[in-house]
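After the structure tokens below, expect a handful of questions from me.
One protein chain is absent from this view; the other protein chains keep their places.
As written, the chains take the letters A, B and C, and residue 1 is the first residue of each chain.
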Amino acid sequence: MTNLTLIQAVNQALQQEMKRDPTVMVLGEDVGKNGGVFRATEGLWQAFGDERVVDTPLAESGIVGVSLGLAVNGFKPVAEIQFDGFLAPAFDQVISHVGRIRNRSRGRFHAQLVIRVPYGGGIHAPEHHSESPETYFVHTPGIKVVIPSTPYDAKGLLLAAIRDPDPVLFFEPKKIYRAFRQEVPETDYTIPIGKARLVKQGHDITVIAWGAQVRTAEQAVVQAKVDADIIDLRTLSPLDTDTVINSVTKTGRCVIVQEAPKTCGLAAEVIARINERALLSLEAPVARVTGFDTVMPLSRLEDSYLPSPERVVKAIKKTMEF
Amino acid sequence: MTNLTLIQAVNQALQQEMKRDPTVMVLGEDVGKNGGVFRATEGLWQAFGDERVVDTPLAESGIVGVSLGLAVNGFKPVAEIQFDGFLAPAFDQVISHVGRIRNRSRGRFHAQLVIRVPYGGGIHAPEHHSESPETYFVHTPGIKVVIPSTPYDAKGLLLAAIRDPDPVLFFEPKKIYRAFRQEVPETDYTIPIGKARLVKQGHDITVIAWGAQVRTAEQAVVQAKVDADIIDLRTLSPLDTDTVINSVTKTGRCVIVQEAPKTCGLAAEVIARINERALLSLEAPVARVTGFDTVMPLSRLEDSYLPSPERVVKAIKKTMEF
Amino acid sequence: MPRKTLATFRVSSLSILDAAGKVDPNLDPKLPAKTLQQMYSLMVLARVFDDKAIALQRQGRIGTYAPVKGQEACQVPSALQLTKGDWLFPAFREAAATIAFGIPPERLLQYWGGDEQGSKCAADKNLFPVSIPVGSHMLHAVGASWAAKLRKEKAIALTYFGDGATSEGDFHEAMNFAGVFKTPTIFLCQNNQWAISVPRERQTAAASLAQKAIAYGIPGMQVDGNDMLAVYVATKEAIARARAGEGPTLIECFTYRIGDHTTSDDATRYRTNKEVASWKKKDPIDRVRTYLSANNMWDENQEKQLQLNTAAQLDKIVQAYETFPKPKINDMFDYLYAQPTQELVQQKQELTS
Partner (left out) sequence: MPRKTLATFRVSSLSILDAAGKVDPNLDPKLPAKTLQQMYSLMVLARVFDDKAIALQRQGRIGTYAPVKGQEACQVPSALQLTKGDWLFPAFREAAATIAFGIPPERLLQYWGGDEQGSKCAADKNLFPVSIPVGSHMLHAVGASWAAKLRKEKAIALTYFGDGATSEGDFHEAMNFAGVFKTPTIFLCQNNQWAISVPRERQTAAASLAQKAIAYGIPGMQVDGNDMLAVYVATKEAIARARAGEGPTLIECFTYRIGDHTTSDDATRYRTNKEVASWKKKDPIDRVRTYLSANNMWDENQEKQLQLNTAAQLDKIVQAYETFPKPKINDMFDYLYAQPTQELVQQKQELTS
């Protein structure tokens, strides 16, 4: 056991899995000697060399498309896209090919590949460096979408993702890359993809979040002094609907915290599922605390854009008092 | 007044607007001499010449990126993306640039441009030719998303889109390009972007659809023999929430028909808004009849994938009997 | 104003068997008669298959189809040289290459007939499914061949695409990755002069597509794509270089699409009969027959026999296609992931119950 930050846990997972499985490769921009702009791949190039830790040309569609080719021919690429905003140039490869190859070939080929992406706002970075693009991929068939919110989960989920026979988009909440440490076993363990985490149990209300917003939710619950279930979705696709429904059936009230723009965000899907399976349990409308339907602003206004504990508290209170 | 098909109405709108406004340009793959693979741009090249009706190289990102450049320097490009599935290569330009230039430049530049895209399934076309990608763009700030379901609306909405000072993604339901004719005035008229259409008024239930699925909804309502409000959303972004809420407040029941994969589709957002503003009016969960969370199959299974009147009837009945 | 010359480049072209069926003796690869006859027979099969597929589409027995007619000499001599372990990444107009690669042609009908099962090739064949998004699949060829190289295998990847595809960003990224990582990838561009209705000159201001290789520091050449021998030789050399670890090659096959773009297209809208007729005179199959006959490697009897055999083969192909079981509704749910998600299981139940 060591006390690790989230990014250290990512690094450890990569280190250990590359050692264990010689078909695991890491590729992307600046992942080699530089160890990644966030240092997620630090030390890998030194340990595993130029053929397994590959600095690529600056081309995201190329990185993903070539990774698919590597994957169908026996490798397990872990591609890094440097920032969330730069997934967009790779969008076509992800949705038109990566998510389809198993289905298109009726199982003859499949893509065991992971795309790691530093995700979300909170570090006052330039434009396109603070995006929350999960909706695009949760809506897309054939890809799994995972996002840890703790160092422990980061390691276990990343190992599960690399071993998953299907493509996994692995978002890493960059705001909390180094925000806190947690005991992370050095041993090999996985956390099942598709299962949410009950962060805390309560009776009055369900608060749902993922990524860095789990911390916002936790803070808000303390501030609001409510007895809440807090659910960290952990896997965004496939969604763990049962955990959500069980909780909401119990509490009858729910607030969802989402960093992405509001409209057509994942929170809407969660609400739709609650509507479908737990409507009669609801004592109040499910509330959304989200980013706004505008572009993530540059740093001066970033904090106004992101969900804050205060906004979540307000929503909790409104929901409790409905 | 002439009896026109939907695609003829699109063509007429383009003809008339190009005549009226010399800054309107049409560009895309095969839009020139060939008149577009669906003939939407038929006759334009002959009428307006090589400089205003431009066959481009085969590159969607290029088409959209260059259109943005044309737009900021005084033209009003109407770009055609040949099929819905080929919007994906242009995704980065649309979300990273087209939807952002006004905000990014604090109003110094803006993009008065339209991207026309034949949309959706139902014509037994090859893979990637039958997609419903609206979620990706409704979730994206800065772009409007419009989809007509009748010839009359097609003309009025397209004229409004070309004249809108902001970028509009204009989806055209290809299944009904030639499915029926409607009286379309030859005169100049626009239909406001952002307003839904009440197709039919009723009391028992609200059925919501857009694009080709409006017809499915209409057929289902007849088959189910219910007295329904049928709403054609017409503009998907910004959503006309008021029309939805007014109707659901009245009927207390709602079915949404969506061709796209279920999870994180637009129907979820509509449900979220109903939840937020009309929860207490609901007598039953809002039902979704959608495409499935898998890849649109090739032609043999296409009809099983698409929402059918039968599936909508089933959902209506279940909702009525809840 | 005088400047220093930083570098000079040369792009070469190759043609061996001309339209009249005459071989350039200096360039003749002197292939065994058997090889020549095999390639000829495969081209003939591809041609009748193509006609049949169009007929089936007209009868509503398959869906949209993209004919290969006129491009057989680009595909057969190149795909035929692939050996066990090699990879083939087609676009959507590669019926001839697919057949030459040894895939049962009824699989092509199954695919174009609207059933994904048609894309499930045998375990010992590395044929990637048809890739509809133009230009997007070359990256996969780069990746797969890179994997082979990393494992120190001799396998290579051959990928086909059109003149239009060279305009896509992914073409650029694929060529560039291949150059940087020296992957054993053959980029075979079938410049058939048209991308649907858009002529080659509208795709790029470059005088040739072959010269695009210069941008990536890799070899590129143009060959007569209606010349079976030139394509054979160029591909052979490229494959040898790839297997020897010398990296990728771009081959521009200068050819022509004789038919419509697909069965949904009407090419008379945008090009002249005269142009088509002039290319028909350069037919890639006719010239081989002329050459073989003139050199005593083919006679009327053999031709008759071939026609009969091919017709019989075609009947069997169509029969095999029509006896394939219909796709099941479950198929669209069951192949998306190794294990269907709970949501998919529910959706399947909902639909099938």
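Following the convention adopted for this analysis, contacts are C-beta pairs under 8 Å (C-beta built on N, C-alpha and C of every residue); 3 or more make two chains touch, one makes a residue touch a chain.
Because the structure is a prediction, the values reported are computed rather than measured.
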The chain left out of view makes contact with A, B, C
Of B:Asp166, B:Asp204, B:Glu283 or B:Glu310, the residue that touches the missing chain is B:Asp166
Of B:Gly35, B:Gly85, B:Gly142 or B:Pro309, the residue touching the omitted chain is B:Gly142
In the whole complex, of C:Leu17, C:Leu150, C:Ile186 or C:Met221, the residue touching the missing chain would be C:Met221
Given C:Gln57, C:Ser145, C:Ser167 or C:Thr310, the correct residue touching the omitted chain is C:Ser167
Given B:Leu6, B:Val37, B:Val66 or B:Val270, the correct residue touching the omitted chain is B:Val66
Of C:Ala122, C:Ala207 or C:Ala312, the residue that touches the missing chain is C:Ala207
Where subunit C meets the left-out chain, the residues are 1-15, 26-27, 167-173, 176, 179-180, 182, 202-208, 210-212, 214-218, 221-222, 233, 237, 247
Per the touch rule stated above, subunit A touches the missing chain via residues 29-30, 32-35, 37, 55-59, 61-62, 85-86, 88-89, 124-129, 262-263, 292-295, 297-302, 304-305, 311
Residues of subunit B touching the missing chain are 25, 51, 54, 56-57, 59, 61-62, 64-75, 92-93, 96-97, 101-110, 141-142, 144, 165-166, 194, 238-239, 241-242
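Here is the rule we go by: only the chains that are shown with their structure count from here on.
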Subunit B and subunit C have mean C-alpha positions lying a whole-number Å distance apart equal to 36
In whole angstrom, the CA-centroid distance of subunit A from subunit B equals 30
Residue ranges of subunit C touching at least 2 other chains are 116, 133, 136, 169-170, 331-332, 336, 341, 343
Residue numbers in subunit B touching two or more further chains are 85, 88-89, 127-128, 263, 293-295
